[in-house]
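Some notes on the structure that comes next.
Entry: chain A
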Amino acid sequence: MFLPKRGAAADLIVIGASEEITGVYAEPARNEIRGMQLAVDQINKAGGVLSRQVKLVIEDNANNPGTAVEKARKLIQVDKINALIGTVNSANSQATSNVCLEATIPFVDTGGHTDSVTGQQCHWTSFRTCHSTWMETHATGYSIANKLGKKWYYLAPDYAFGHSLLDGYKDIEKKLGVTVVGEDLAPLGTTDFSAYLTKVLNAKPDVLIIMQQGQDLINCLKQANSLGLLKRIAVAGPQGEIENFWSLPKEARVGYWGFEWYYKSALVTGKNKAAADFIKTYTDLYKQPPTARSVFGYVTAQQLAAAITKAKSTDAVKVSQALSGEHFQGLWQGDAYYRDVDHQLIWPMWFGQVRGDGAGGDEWNIFEVVDSQPGDKVEKPADDQKAVCKLNYPA
Partner candidate 1 sequence: MIEHLAPEIVNGIVLGAFYAIIAIGLSLIMNLTGTINLAHGSFMTLAGYLAFTLMSRGSNFWFALAASAICTAIIGLVVERLLISPLYKRVPLYSLLLTFGLSLVFEEVFRLIWGPSTVPFSAPPELSGATQIGDVFLPTYRLFIMVALVVVMVALLVFLYRTRLGLRLRGAVQDAEMLAALGTNTQLLYMTNFGLGILLAAIAGVLAAGLLGLGPTMGNDLLMPAFITVVIGGMGSLAGSIVGGLLVGLAISITTLYLPAASEVIMYVLMAVVLLIRPRGLFGEEGIFG
Partner candidate 2 sequence: MTANANAAPFLRAKDVALSFGGVKAVAGVDLDVAEREIVAIIGPNGAGKTSFFNALSGFFYPDSGTVTLRGQDITRLRNFERIRLGMSRTFQTPSIFAELTVRENIMMGLQAQANVAFSMRGLGARGKELAGRVDELLDFVQLRSMKERQVATLSHGGQRLVEIAMSLSTSPSCVLLDEPTAGLAAADTTRIMEVVRDLHDRLGLTVIFVEHNMRFVSALANSVLCMNRGKVIARGTPAAVLSDAQVREAYLGSEEIVNV
């Protein structure tokens, strides 16, 4: 029988994790799970939460929102979880967030970036650890202007996510007095960017901001390289997923990218001992350095446990209130907090250059951090968010 013993539920804190174990996001999902698992193990070793052990129940949401809803409900109804964490795909994050509101279970979105989770579709039960799309564009916007120049050219994928990235940059461009010399929307799945890239070469911007993802990004970078564009114009983008860059051929490991965390940089971790310990333990355990995804998972599980401890209860309202607004020291320099107004984690974002080969005898170390931006500077002001996001805590 695979049923959890119902009696046991009272002796345990059960945290559900819904992750894209199968499908295109399997790798980031795996790293999020590793982070969560490590945090839970450490918590249990230290005596658990409210002197109860924490149990992590992991479900595969198959990278499909319908399955994500089903699995969230299964975790809530059958496994009697006290809180739910996880998701990489934004659609899954939002769908799961809605289910958790219905069941009044706290949900922390570890890795789905779409603005709506802490924006228009925010709920009092929902939190988010990773940066919002808005934060990514603004953080990199400041850093690009700061490090690379103020004459920009946009290249974005022509679908919902590309449009919201573009909106973000258009907002920051006004604040910084940037000149935009060109803007192109390329269809998703474009294989040949040479027409766009030729236009870019003629427009002579300081920076080409590429918002493509996945295979489109790889194709674009390879072609930019072969056209010699990289020697004349800097290339930058909102988010570099280290898992992706590790699997890229060396000629495509180029450009400046926003990073949500990095394991080998004084700008990121500084003298934070917790971070150093985490990196060492994680690397020893999994034979691979932690990524931003690992940190999402780890910090989420850790902060959820801290909130339950602080609330002295697993009651959803109490836990949510305990999590909200509480400042903590994460795995980076400076503090962080899930802010009251929309439950978005406010923490810094970094910026730097990707290189072909690992540095310092570490094949994983292909990123050089050059800049960082504080979280409260790059997220929408709290007052603006009040108009968009209504958390509607129960009275």
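The definition used in the following text is that a contact is a pair of C-beta atoms (placed from the backbone, for glycine too) under 8 Å apart; a residue touches a chain by one contact, two chains touch by 3 or more; residues count from 1.
How were these candidates chosen? In short, all candidates are chains of the complex that A comes from, given by their letters.
Not measured: the values here are computed from a predicted model.
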Only one candidate among 1 or 2 touches chain A in this complex, and it is number 1
Given the complex with candidate 1, which residues does chain A contribute to the contact?
22-27, 158, 184-192, 194-195, 198-199, 214-215, 218-219, 223, 226-227, 243-244, 247-251
